[in-house]
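Excerpt of the complex: some chains, original placement.
Letters A and B name the chains as they come in the text, with residue numbers starting at 1 for each one.
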């Protein structure tokens, strides 16, 4: 089974997710600056989620580049990842509209953790299909960065109930290690 | 007429349907766990519909792989299927927001039955165009699984008025026979 249409479908779904998130940004009521002030948490969450979805697109882009074939299991593992990504507009809005209350911040963490788990499952399925000595296996390596992210998201969920700012700090930090193009840092984590 | 653009258009529409379903998941009001509890039927319906649309994408993906050409009738049969699939976000929300009341569960069944009928019409149109001894005809076979699904969805509609849980059990069961990668089961049904 060719990877072409799976790639195209994945790109399509991710493009739609990243764009419809903006539909959760309600048009502010009022016409002066004071109408914009209460929007800052929603806007901050929107930026964070835009970067997170962008990171997934980037990673899927690079990963599928080295993939040679797909089967039914990979297809469903990929749909499973898209399922949790598709919830991001709702969990983002839930966190933003409740001004970083504990439960919404934890729910956002659950979604991020499930995305990270789904991504790891997808990598495992592709690993099995391709075997150890393929371009795919070499490109992915030990996926240390992926595993650290997954662990950090899972840890963030209970820590949110100590203080939600720990959760948010972790979400920002994990986005940063993927986003910031620091080559030494990347080398340290990816070796 | 080439199949390429029909495939791309179909993929695009299915990708949009599977993603905009999430827009029917309204952001919960309130900021503690009790705000999430009333959402479980909506969330359950969302998962069920995500899997159902995923199954259609998977089947269309495999089917179009063996298709060699399309004509005007195939094109409209395909749009007819996309029409009933496009209603899935609304019928899903109708069932979820009314907590599995009888009429909404039956309406969801009507939509699933129409999708199954539209899929069968599409298969028949493609069969006519390709003839008996083609790769397409061999790949599709007797489409026993498709016909069983169609019959079960049609049966589910009146049974919903005996108890809506019979309807829901049937919807879940049919999704399961497509979703669970049980090879013996597949062999039994597909021979």
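The criterion applied here is as follows: a residue touches a chain if its C-beta (ideal position, glycine included) is under 8 Å from a C-beta of that chain, and two chains touch if they have at least 3 such contacts.
Everything quoted here is computed from the prediction, not taken from an experiment.
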Task = List the number of copies present in the full complex, noting that all chains share one sequence and 2 are shown.
result = 4
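Here, only the chains that are shown with their structure count from here on.
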Query = If you average the CA atoms of chain A and of chain B, how many Å lie between those two points?
reply = 27
Residue ranges of chain B in contact with chain A within the complex = 7-8, 11-12, 14-16, 18-23, 25, 27-28, 30-33, 35-36, 47, 50, 54, 57-58, 61, 65, 179, 181
Remark   = chain B partner, complex, touching residues on chain A are 1, 5, 8-9, 12-13, 16-17, 20, 23-24, 72-73, 75-76, 79, 82-83, 86-87, 89-90, 93-94, 97-98, 101-104, 107
